[in-house]
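All protein chains but one are shown in place.
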Amino acid sequence: MAKKEIDVRFKKFGTVSFTSTSKVNDFIDYLDQGKVVGTRCSKCGLDFFPPRADCFNCLGSDLEWFDAAADTGELVTFSKMKYGPVGFENDLPYTIAVADFGKYKIFGRMDNDLADEAIKIGMKVKVSANSLDNGNMNYVFKAA
Amino acid sequence: MAKKEIDVRFKKFGTVSFTSTSKVNDFIDYLDQGKVVGTRCSKCGLDFFPPRADCFNCLGSDLEWFDAAADTGELVTFSKMKYGPVGFENDLPYTIAVADFGKYKIFGRMDNDLADEAIKIGMKVKVSANSLDNGNMNYVFKAA
Amino acid sequence: MGKVGIIGVGQSAFVRTYPGSLKELAFEGFKEAVQDAGITSQEIDASVVCSAPEYDKQRSPAGIVAEYLGLNPQPTFYVETLCSSSSTGLKLAYSLVKSGLHDCVAVVGVQKMSEITSAESQERMGRGTDIQWESPFGTMMPAYYALFAQAHMNKYGTKPEDLSLIRLKSSFYGRLNEKAVFRKSLDMDQLTSPDSRLTDPVASPLRVGDCCANADGSSCVIVVSEEKAKSLSREPVWILGVGAASNSVNLTGRELFSGLPAAAEAARQAYEMAGITAKDVDIAEVHDCFTIAEMMAYENLGFAEPGGGKELIQGKETYMDGSIPVNIDGGLLSKGHPIGATGGSQIRTIVNQLRGEAGDIQVKDPEIGLVHNIGGVGLYGNVTILGR
Partner (left out) sequence: MGKVGIIGVGQSAFVRTYPGSLKELAFEGFKEAVQDAGITSQEIDASVVCSAPEYDKQRSPAGIVAEYLGLNPQPTFYVETLCSSSSTGLKLAYSLVKSGLHDCVAVVGVQKMSEITSAESQERMGRGTDIQWESPFGTMMPAYYALFAQAHMNKYGTKPEDLSLIRLKSSFYGRLNEKAVFRKSLDMDQLTSPDSRLTDPVASPLRVGDCCANADGSSCVIVVSEEKAKSLSREPVWILGVGAASNSVNLTGRELFSGLPAAAEAARQAYEMAGITAKDVDIAEVHDCFTIAEMMAYENLGFAEPGGGKELIQGKETYMDGSIPVNIDGGLLSKGHPIGATGGSQIRTIVNQLRGEAGDIQVKDPEIGLVHNIGGVGLYGNVTILGR
């Protein structure tokens, strides 16, 4: 059997990526364009972040992209990490967080430029595509 | 807590060892002395090869070593391998086999010096400690 | 206590490299099973995820799969018995339903063997047995089955050509299976000519043509109580017998090298529970990871006497029109063998046969079907009896 080309775009996600192949690999192209996209089921209208290729509700696989970067959310919780897993040493310390955008939530990191004192549960945030030193991409929360 | 010295003698077993620590690590010292040892439960008298630190029959842990190199067994089955796992490339091809010694069986490799034609189910064999090119040890079956 | 049955079965196509993630792959078999059952996933009150973890980067796949399938907050857990993981999952689903704890359980089998590199895969294969005493000699699964083939040939006069007949049958039916990874029809010359790639030695006496291929794939089986089936107005295929047994990992603990006692013991239990004998089985799926494995299955299941397997295949008795059709979906040899998904795929084939929905390979009016699913070289033996 001829070896097929594997789509490994997802290797570009995060400081260390553990996934290469996903049916939502287009997420990475959007991220390159500054968009942080989720998917919306065209049948149920449910919003999914992180994006899914399949709707668990209707079992359909007809989903459309939407850009979360346009929305404003509220910080739900956060933690500043003093230790990290292998491969994240150069990032330390960093703050992970969850933000609520109403129809969906996003898990990510706080923008490094935000002072610790400025980070509070309940603060308004926007999610923003972010380039990493190793050439990869992720997304961070900035004060809205 | 102070870091204790770990007994990793078992790393010396086989072309590639995947175990470092075992309660029967003394097996390696015996192998160094040319002995291929099993254990015998001092309570039940059951012989175990490979050696066990604990008897599954009486749940006791009082076992004595015995040397299998003195015994003669019979070849039960064998297979000549054309492919091997990572780390065994330099050994290929090699023949794995099982021999029956009456009160116990041994799984191992056939001596490299034996011609393919000489290997037959039912043949009499002895088990023998064997040094490997990488400085490790294992055991092989020789014609008795 | 009421009966326990199956109302939905599904599987993904089995492929060399699935172009998506583990959870997306699991979705494919699940979706087919749920739609086959004619239910929504809200009806499912527990899930079992069956796989072999060394091929995953994802830790604790049960959680990630349940989330993707929309099976929160229902309980979920991960179960593994190597290549028989989803048959073990089926037995556990049976017990969870029979005990009254649950009334609708999804058994999800999934394996994305391509998730890791082939070097990583080779390394893991080297640790497939007791890592202390056998792996350091450089063992691999084909060589283990080869040891049994060698002993079987020596004891019963079985020939390499007898094994090739099994692969011949597999390829004959695999060609019809749209979800199989290997769909070429083979002829006896390709399987026996010294010039053919398929006769290249792997581990004597097994050759390339005797071995199944790795694959990515998923499967799903929906298990329900009799009462639940009634409330959903579904007519299940019933689980009549489940048998399971083990044997020592170290071959030094084995008494027999020409058969797998764990399979024979699992069959004994399953027949007894179902109140049948081997003669009552109308169609079977057996674990043919290697040709010798199917040969031993004939004998361990009682379709033939010990040593009589070769006559069964020589007489084409395990073909569709024979006395006991076996693996007429192509078996693992043609479908491919995505470890955790394999058992569920076998169950799916039997359920479709018992429903009369097996299309090109439908045998006439089967009433009793059997699934034989093995982990390791007879380390874990599982036999399931299904009936209308």
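Chains: A, B and C, in written order; residue numbering restarts at 1 for each.
One rule holds in what follows: contacts are C-beta pairs under 8 Å (C-beta built on N, C-alpha and C of every residue); 3 or more make two chains touch, one makes a residue touch a chain.
This one's a predicted model, so the numbers in the text were calculated from it and none came from an experiment.
*Asks:* List the displayed chains that the omitted chain touches in the full complex.
*Replies:* Looking at the complete complex, the unshown chain comes into contact with A, B, C.
*Asks:* For the chain not shown, which residue from C:Ile7, C:Ala37, C:Ala52 or C:Ala267 touches it across the whole complex?
*Replies:* For the chain that is not drawn, the touching residue is C:Ala52.
*Asks:* Looking at the full complex, which residue from C:Asp36, C:Asp130, C:Glu285 or C:Glu299 touches the chain that isn't shown here?
*Replies:* C:Asp130
*Asks:* Which of C:Ser41, C:Ser204, C:Ser218 or C:Asn250 sits in contact with the chain that's absent?
*Replies:* From the options C:Ser41, C:Ser204, C:Ser218 or C:Asn250, the contact with the absent chain belongs to C:Asn250.
*Asks:* Can you say which of A:Val76, A:Leu114, A:Ala129 or A:Ala144 touches the chain missing from this structure?
*Replies:* Checking the options A:Val76, A:Leu114, A:Ala129 or A:Ala144, the one contacting the hidden chain is A:Val76.
*Asks:* List the chain B residues touching the unshown chain?
*Replies:* Against the missing chain, chain B presents residues 1, 4, 6-7, 18-19, 21-23, 52-54, 56-57, 59.
*Asks:* Since one chain isn't shown, list which residues of chain C touch it in the complete complex.
*Replies:* Interface with the chain not displayed, on the chain C side: 1, 21, 46, 52-54, 57-60, 62-64, 66-67, 71-82, 88, 91-92, 94-96, 98-101, 124, 127-128, 130-132, 242, 244-250, 253, 261-262, 265-266, 375-376, 379-380.
*Asks:* Suppose we count only contacts with the excluded chain; which residues of chain A make the list?
*Replies:* Touching the missing chain: residues 10, 13-19, 22, 49-50, 76-88, 91, 94, 96-98, 104-109, 121, 138.
To be clear about the criterion, only the chains that are shown with their structure count from here on.
*Asks:* Touch graph of the chains shown: is it line, ring, star, complete or other?
*Replies:* Looks like a simple chain-to-chain line, open at both ends.
*Asks:* Report the chain whose mean Cα position is at the greatest distance from that of chain C.
*Replies:* That would be chain A.
*Asks:* Write down the chain pair with more C-beta contact pairs when A-C is set against B-C.
*Replies:* Contact tally favours B-C.
*Asks:* When the centre of a chain is set as the mean of its C-alpha atoms, what distance in Å lies between chain A and chain B?
*Replies:* So the centre of chain A lies 52 Å away from the centre of chain B.
*Asks:* Which integer distance in Å separates the CA centroid of chain B from that of chain C?
*Replies:* For chain B versus chain C, the centre distance works out to 33 Å.
*Asks:* Counting only residues that touch at least two other chains, what does the list for chain C look like?
*Replies:* Residues of chain C never touch two or more of the other chains.
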